[in-house]
Structures are given as C-alpha cells and as structure tokens.
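Removed from the display is one protein chain of the complex; every other protein chain stays in position.
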Amino acid sequence: MSEQDINAEIILDHYRNPHNYGKIANATGSVTEYNPVCGDTVHIDILEKDGKIEEIMFMGRGCSISQGSASMLTDFVKGKSPEEIMKVGDEEYLHMLGLELGPAREKCALLPLNAMHKALQERIRK
Amino acid sequence: MSEQDINAEIILDHYRNPHNYGKIANATGSVTEYNPVCGDTVHIDILEKDGKIEEIMFMGRGCSISQGSASMLTDFVKGKSPEEIMKVGDEEYLHMLGLELGPAREKCALLPLNAMHKALQERIRK
Amino acid sequence: MIDSNVIKKDFPVLSRKFHGKEIIYLDSAATSQKPRSVIEAMSNYYENYNSNVHRGIYQLSEESTDIYEKTRENVASFVSCSARETVYVRNTTEALNLLAYSLGHRLRRGDRILLTEMEHHSNIIPWQFLKSKGVELDYVKMDADFNLDMEDYSEKLKKNPKIVSVTQCSNVLGTINPVKEMGSLAHERGSVFIVDGAQSVPHMPVSFRDLDCDFIAFSGHKMLGPMGIGCLVGKLEELKTMHPFLGGGDMIREVSYEGATWNDVPYKFEAGTPNVAGSVGLSAAVDYLRNIGMDSVMDHERLLIRETLKLAPEIEGLVSFGPSDPEKRGGVFSFNIGSMPAFRIERELEAGNMVVSGSVHPHDVAASLDQQSIAIRSGHHCAMPLMGRMDVAATSRASYYVYNSIEDVKNLFIALSDVKRLFAR
Partner (left out) sequence: MIDSNVIKKDFPVLSRKFHGKEIIYLDSAATSQKPRSVIEAMSNYYENYNSNVHRGIYQLSEESTDIYEKTRENVASFVSCSARETVYVRNTTEALNLLAYSLGHRLRRGDRILLTEMEHHSNIIPWQFLKSKGVELDYVKMDADFNLDMEDYSEKLKKNPKIVSVTQCSNVLGTINPVKEMGSLAHERGSVFIVDGAQSVPHMPVSFRDLDCDFIAFSGHKMLGPMGIGCLVGKLEELKTMHPFLGGGDMIREVSYEGATWNDVPYKFEAGTPNVAGSVGLSAAVDYLRNIGMDSVMDHERLLIRETLKLAPEIEGLVSFGPSDPEKRGGVFSFNIGSMPAFRIERELEAGNMVVSGSVHPHDVAASLDQQSIAIRSGHHCAMPLMGRMDVAATSRASYYVYNSIEDVKNLFIALSDVKRLFAR
C-alpha cells in the first residue's frame, strides 16, 4: 500500500466514524461554511479557554473528503491556540492530509479549514 | 479572349465612357440608391411617355462594376415598358452582364437594377 | 440501429485510457465529444480558407463568406428553419441572454415571464436580471413523476405572461416537455414562446417549423460540434423588429457619430468577427448526426435509458430523479445513493440522527467511478433551484450519446455497486 492509499484509508475512516461530531451547548464561537457547487456543509462549534481550543465539535453533510477532513481537523486543532491555527495555510493543510486531489476535491478538503479560520476571525473581531 | 474577358472589357468601357450620364430636368421619376458597405451610389432620373421609358439618365460614383452596370442599364431599358423592366430579376440581369462575380461584387452590379426598380415602384404607387 | 462501438472509433478522445481502462464518457449533457470529421473540418478551414467574411473583395474572403453562409444553411435545414432565421451565437447561454436583453426592451413594470421549475441557470438568471425593471417571474411546477404539471401551466398562463421560456429536455431529469402543445397554449395568450433546445436538438429530431415556437436556442458543443458556437433560431418577423443586442461591426447598415441603423437579419445580431471555423465545425457535426439519423439517435439513447432503468433497482438505496416512462425522457439519468438532503442544522438536531446512513455523496460517487475510468457528473448541474425543490444538495448524473453502448451502462452499474460498498456508512 502506498502512502497515498494509507492516507485515503485514514480519511475514509474518519468519514465513516467521525470524531467530535455534534454540538457544543456553550460554544464561544461557531460558524457554518458551505460550498454551493456541491452542497458540502460543515458547521463548527468551538469552546475556547485560556487561549486554547478546549473543545471543538462539528456537524455537516458532504462527501468523504469534506467530512473526513472536518473530523481530522477537530482532532488536530484541539488544545492549540487560535494563533497557531490561523497560521495553517491551504497548502500546508493539504500536505498534512497527504492526498492527491484535483482542484474540485481540494475545495472539499479545505472547507473545514476555511470554516475554522472564519470561526476564529469572528471571535477575534468581537 | 474568353467571353468573360470580353464582357469585362465591355463593362470597363461603359465605366470609362458612361452613356446617359447626367440629369433630366423634367424627370417623371428619380431615385438615389446607395450601398453603405462601399459607398457605391447611383442616381437615376427617368422620363416616361406613353407607357415607355423615353429617356433615362444616371449619375453616381463607385467602382467600375456599379457604374459600368448603371451605364449599360440605361441603354438596356430605354424604350422598354415599366412592366418589362420590373420583370427583370437579379439572376437574369447578372447573366446579361455575363461576369463571374463574388458575392460582394454582385451587390455592386445589382445596385443600378435595384435603383431602377425602386424608381418604377415609386412611380407606380403614385 | 446504431452500432456505438463502430461510432466510438470516430472519436479520438474515447480511446484514451485511465488506470489502464478506456474511458467510458457519460457526461455528454455537459459537453459532447467530437468526431474526427469535426476536428478536421476546422483544421482544414484554418489551413486553407481562413479570413474575415462579408467585407473582403479577394478570393480567400469570398470563399470564407461562402463557407460561412453554407454552414448556416446546413444548420438551418437540420432544425427546419431558413438561414435568415439562424443567428450564430457562442452558446445557448448567449442566445437566451440575447433574448432577455432584447425582448426586455419591450417589457414594463408588472409584466410577467413564465419559466418552469426545471430550468437551467441560463434560462433563469437572464430573466431574473429583468426584475430590476419590475418584471415578475413565475415557474411552472412539476408533478410527482418529474413531468411538468400542465394544469399549473394553464393556470399560470392566465396571468398573461409576455414571455414563456421552457426547456425542451431537462438536463437533470431527462424530462421531455410537450413544448409543441405548450407553445400553442402560450400563443393563444399572445405570449412569445421560447424553447431552450440545448438538450433536445442534439438528441432528437427537432423542427422549428413544426414546434410553432418563436425562438429556439442550442449549443454546438453539446451536439458533437466545437465549443464557442451555437444558434439562436427565431421567427423572421420577431428578429426583424427586435432591438439589437451587441453593437459593432457587421451588424450595422449605416453609422454616424450620432447614431446607426441596423443590417438585415441575421447579421443584425452578429456583431464583430464571427467564429467561422466554429460554424464549419458545427456544420460537420450536423452532417455526422444527419448521417446517423436523429430518429436513430433518439432510439439508441432510449435503449440505453431503458437498460438503465432496468438495472437501477439492483443498487440498494438508489433514488433516481426523472420520469418513470422511458418514452418521455432523453438520455439523462440523475440519481443518488441514499437520501442527500441539503444540510440544515435545525433539521439535523431535531432528527437526532447525526449521520445519514446508507447514503453516498455524489462527489464520492463520481470520484470513485473515475477510478474505474467512468466519467459522470455530480453537483447541481446548473439547476440549483431544482435541487432545492427536490430537497437534495446535489445528484450524480450519467448522460448518454451516440458513442455509448449497452456495455457502458452495464459497466456503470457494476462500478456503482462497488461505490456502495466503499463509501456507505
């Protein structure tokens, strides 16, 4: 099995059994991000405490890439500071996922990251 | 010399030395016809008498085809009845001129005939 | 009867292999592939005749003009109209915009336009632009079997719409609408009747005369022709009285610094240097289709759809969108595996089921078929309002043409059963 294939399996696992799926009742930030081209949607709730993402949950519907990516993202950002997360660029994130994606699917993969960044920006503005 | 070439010579002769060039003071019908694509213009004056074209004169400016054709037309229609002239179609007229013309030049050749027909229609309507 | 395996050989792209397998192209509703004869006709034009038309008094330009006008006659005869009624445009989208802008000149506040729920964006947005003028839009409803509700149509016609614009064949559902009947009803009300022929002209016999519509629009690239060329066919009297759309060279008769007068139809609507090579390609495509025969094209696609509808129930949970009667539809098959409603958080929380089980997202369907070298489309198919109406976020769509075989359909369903196994959760 190539590294590609392994990474594909990992994201599929996340898709089949998403981590951190659901709502946070007392969220300090939340956002719904949507790709009109395919209807992929990710809703993210975050709970910040002491300058760190203490809790994060997502809900959504979409393809295995967008939803698997969302699940992986929630694991990834937990415990990190907003500043750290804001610094993660598209390229870096895609590299982390380790999949070879066409331009259309890249958008799916990036949807959760964009949602996360938006949720943080909203919060920062407050 | 082919027949084509001879006909080309004839129309060129008419162009160089136009017949019936000028105005009719007491015209019974007159019209100016113009092709905006190239600016070719033919003005025709007719004098009808006893149901025949007794006199016809033209003025104009344009290429050898449009002006040569105008000169030939004036010779052709003289003494004919309006009905006879109205019956002359585009195809027939082009055949009479006996030239091989592209679509753009056909318009030049037909300009005087169109003018003639218009002049007669104007008159008929009166 | 068509032998699509023989036909396939005329289409160079279709011999390409991905993952070791020859491509099975099932996205002809988006754009069709081109036979060698079309590609070569264009190259031949550029290599031997290329020049500007209409204004040149040299042989190359006269030949070009002649070629351009002959293609127009050929295309016109294909849809049974006259060359003078045939305006070359870029595609259906431009044709419908031309109509919206030009007919829009006549519309006043409160005037109505009647469309249907199943229109492509290109037959919605141009008309929505007119809302700023106070024009109002209605949409004819569908019935449960994805056909237009003709009672609703009659009802909405009573509001005397100035314009009725309807697709002859839905690019999502395959539904073939009774445009002839609809046109007569519209004309009784004095409405201008427009047919979006983007999905019909390529796939079935269409006669402008017979339809008794005022306009029909179609795209070359969906009917084996090149990109960048299409037609707006319109009744002569309509075209003559309409305001021009694009201004520029060739569409004028006389111009001064103060104003201008217009050239004869169809040139009045063809501003600027036309796509002559495109017209040559389209004409070659028309020859290719005529050679097969449009009845045969339609029959062939019906065969494929019948096979499709036969195989579909074998995929557990497959939901398809389109008329159940294969005689009422074109070669388009939209479906989902499981339910695929648009995400709305309140609804999800209420339902309490956090993950829709058993469903596979259209993106995953398409991506997974791509691994088998099968090209289908997934998404909203430029019909977002229809997606909303059907309460789906997106669908997958397979669409057929002359180069598709029964084996292609079978392979589609073999691959689909794998998809289910891979992605369902």
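Think of it as A, B and C in the order they're written, each chain with its own count starting at 1.
Here is the rule we use: a contact is a pair of C-beta atoms (placed from the backbone, for glycine too) under 8 Å apart; a residue touches a chain by one contact, two chains touch by 3 or more.
Everything numeric in this text was worked out from a predicted model, so none of it was measured.
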Visible chains that the absent chain touches, using the contact criterion stated earlier: A, B, C
Which of C:Ala76, C:Leu289, C:Ile376 or C:Met390 contacts the chain that the document leaves out: C:Ile376
Residues of chain C in contact with the chain not shown: 12-13, 16, 18, 23, 25, 27, 30-31, 33-34, 38-40, 42-43, 46-52, 55-61, 90-94, 96-97, 100-101, 117, 120-122, 124-126, 128-129, 131, 137, 139, 219, 221-222, 226-229, 245-252, 254-257, 259-260, 271-278, 363, 366-367, 369-370, 374-379, 382, 384-385, 388
Interface with the unshown chain - residue positions in chain A: 36-37, 102-105
Hidden partner chain, residues of chain B it touches: 12, 15-18, 21-23, 32, 34, 36-41, 43, 59-66, 104-105, 108
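By our rule, only the chains that are shown with their structure count from here on.
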Interchain centroid distance [CA atoms averaged], chain A/chain B, Å: 81
Separation of mean Cα positions, chain C and chain B [Å, integer]: 49
